[in-house]
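Following this message is one structure expressed as structure tokens.
Every protein chain of the complex appears in place save one, which is left out.
Right after this comes subunit A.
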């Protein structure tokens, strides 16, 4: 990457950080709105009091849901809402007039809010860590090393999915509402409420190859040491396959969408 391009991304990052700081209250609300895994933790912990459920005992649930909370915080984006409103109101025009790709703008703005968001989520995570038995992380150094790209790819997958769905706003009036459908499936199938390994046979196998699991359940299981190195590599491969597929759809939707863009409003 040329130094000019790095400087541009840096400038976007700085503006993104400034915006995140301006919207700190909203960010905090968002953090609190994504604490679902911690509620699941309490429920499943209670259910496992009398003995393990499947391959999870109480400590297992603690680790799983704390990791799920952390991975969720690190892999969120909100480009779908921004894009939906920018397309409908014509505010996208301002981004299209700058000699920097609007998608690069959104990537940097989403990433720029992550540190602040993490700082806001940290106290919540710490309280939960102290209140429960804590989290046990994989002892396998390869799995631990692979967990880093797994979380990065989970972020990419979430971002590209939102980008693809957000682009539907070029044709539909309510693309963000369609994303709610996606989130509905995500909550169930990603391992957000229940680890997918506890699903009934058949459903579990299907759920574990879907993009939802790749975007949450897989990095969580990798992080807490529930996957062998082979399974980890397989999971990374699956993530990459979904990235290519979703990325291609997003790229197509973006290019076609721009042709349909009406730059509404005055």
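Note that a contact is a pair of C-beta atoms (placed from the backbone, for glycine too) under 8 Å apart; a residue touches a chain by one contact, two chains touch by 3 or more; residues count from 1.
Rule of thumb we're sticking to: contacts and distances are computed from a predicted model.
Between the listed names "GXGXG domain-containing protein", "GltJ protein", "4Fe-4S dicluster domain-containing protein" or "Putative ABC transporter ATP-binding protein YbhF", the UniProt record for the complex's undisplayed chain reads "Putative ABC transporter ATP-binding protein YbhF".
Among A:10, A:52 or A:115, only A:10 touches the chain that is left out of the view.
When you scan A:22, A:39 or A:127 for touch with the missing chain, the hit is A:22. Of the options A:34, A:93 or A:140, the residue whose C-beta touches the omitted chain is A:93.
Seen across the whole complex, the unshown chain contacts subunit A at 4, 7-8, 10-12, 14-15, 18-19, 22-23, 90-91, 93-94, 96-100, 258-259, 261-263, 265-266.
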